[in-house]
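Note that one protein chain is taken out, while the other chains of the complex remain in position.
Now for chain A:
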Amino acid sequence: MSAFTSALRTPDLRKKLLFTVAIVGIYRLGATLPSPGVSYANVRACLKITEAANNDLLNLLNLFSGGALLQLSVFALGIMPYITASIILQLLTVVIPRLEQLRKEGQSGQAKITQYTRYLTLGLAVLQASAFVALARTGQLFNGLCDQNDPTYQIIPEATGIPMWLTLSVLVMTMTAGTGVVMWLGELITDRGVGNGMSVLIFTSIAARLPGEGWSIKESSGTGKFFLVLGLVLVIIALVVFIEQAQRRIPVQYAKRMIGRRMYGGTSTYIPLKVNQAGVVPVIFASSLLYLPQLYLQFFDKNTLKPYQVWIQNHLADPVSPLYIGVMFLLIIFFTYFYVSITFNPTEVAENMKKYGGFVPGIRPGKPTADYLDFILSRITLPGALYLGLISVLPNFFFIWLNQSQYQNFPFGGTAVLIMVGVGLETVKQIESQLMQRNYEGFLR
């Protein structure tokens, strides 16, 4: 508690914290504000009908857009398009030589790639916004439970005197612009606030759904099972913290150097390689990629599906099917290795060490050191990847056992817990290091 007040007493840290809170406030405001053309009263009427029958896809979507989608709000798409765009671009970097070249260029190339990601985000946002508007118009947004021919339930009322095409295009434009603003808010947090903006916003979306989902578990499964779930979540949190904190420390010795009359270096430090060097990004990537089949199915009428579409529905769009769980697991392992290989470049680290006169005892500087780092990293990442896969998949089994209809309650599933703990640790550590800079005692003693 004293650490918290000292954080607030530090002027620049206080500014950053308040700035982040303010941005989160704006994000939530946009997530509750309905877009023009949407009848708020009718959406509420529809929500009442569908509350009993939960819908899978919307639950996952809402995880990332924080309950906003059901109301077709200004920030309804959240940062989902941005995540999808960055996955696509990072995968393309491996395939397209020009992008690879840009990435190697350093700062300016990275800025260019970010630029491309933003354009792609807007494109995807237009696509997704029109898909959702279409879904809302056909009534499939509420799984056909809310009759769209009945004027009292029409989400986008037709009898307004304004031509329908104009209403719809304004709606799509608003939602696309909303995505752009969310993207900007995320970058503002990264630049001037606390923590990584994108992660903080995803975190906010999940946090927004926690109370409601907790309540529904308690209502449908009873108090006993509710506390059981809470206990399980605590165990998972502790487990995630345990593994996130585990490091393989590679000793690095710095050579003594005389520059003029002064002695430099001669110290020994270490390179911390985390068991899970990739963080929560692979999980976010895998779950957003696996949401694509579900999105694809939403474009078709549930009753007239072709055989292969039925197969997709039963296997790739169903979180309890063994194939879905297996694919999720494999995707997470793939993305873990992929993301580690993008973010940690052994050759570069080895070069930097060489430049400043550092070496790993017993290994020659330069290429042998890079090989050594790569050797350790590729071995230490395997348990990390398995851990990510298991944590995000296992709770699903638990929820199947708990209650057939409850497995879709994602905020208490492994993916959400992983994201929450990962973002929490990252953010708290950043605050901590800022406190340390000013010689205060931090949260983590």
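Throughout what follows, contacts are C-beta pairs under 8 Å (C-beta built on N, C-alpha and C of every residue); 3 or more make two chains touch, one makes a residue touch a chain; residues count from 1.
Keep in mind that, in the parts below, contacts and distances are computed from a predicted model.
Participant: Would you kindly match the missing chain to its UniProt protein name, picking from "Monovalent cation/H+ antiporter subunit G", "Sulfurtransferase TusD", "Heme chaperone HemW" or "Protein translocase subunit SecE"?
Facilitator: The correct option from "Monovalent cation/H+ antiporter subunit G", "Sulfurtransferase TusD", "Heme chaperone HemW" or "Protein translocase subunit SecE" is "Protein translocase subunit SecE", the UniProt name of the unshown chain.
Participant: With the full complex in mind, choose from A:Leu92, A:Val327, A:Ile363 or A:Leu394 the residue touching the hidden chain.
Facilitator: Considering the complete complex, A:Ile363 is the one touching the chain left out.
Participant: Using the definition of touch stated at the top, determine which of A:Ala41, A:Ala111 or A:Val310 touches the missing chain.
Facilitator: Touching the chain that is not displayed is residue A:Ala41.
Participant: One chain isn't shown here. Among A:Cys46, A:Val275, A:Leu290 or A:Leu388, which residue touches it?
Facilitator: Looking across A:Cys46, A:Val275, A:Leu290 or A:Leu388, the contact with the absent chain belongs to A:Val275.
Participant: In the full complex, which of A:Gln101, A:Gln245, A:Asn314 or A:Asn352 touches the chain missing from this view?
Facilitator: Final answer for the missing-chain contact: A:Gln245.
Participant: Among A:Val229, A:Met420 or A:Leu435, which one touches the chain that has been omitted from the display?
Facilitator: Here the residue in touch with the unshown chain is A:Met420.
Participant: Which parts of chain A face the unshown chain closely enough to count as touching?
Facilitator: 21, 24-25, 28-29, 31-34, 40-41, 67, 203-204, 207-208, 210-211, 234, 237-238, 241-242, 245-249, 251, 253, 256, 266-268, 275, 360-364, 368, 371-372, 375-376, 379-380, 382-383, 420-421, 424-425, 427-428, 443-445
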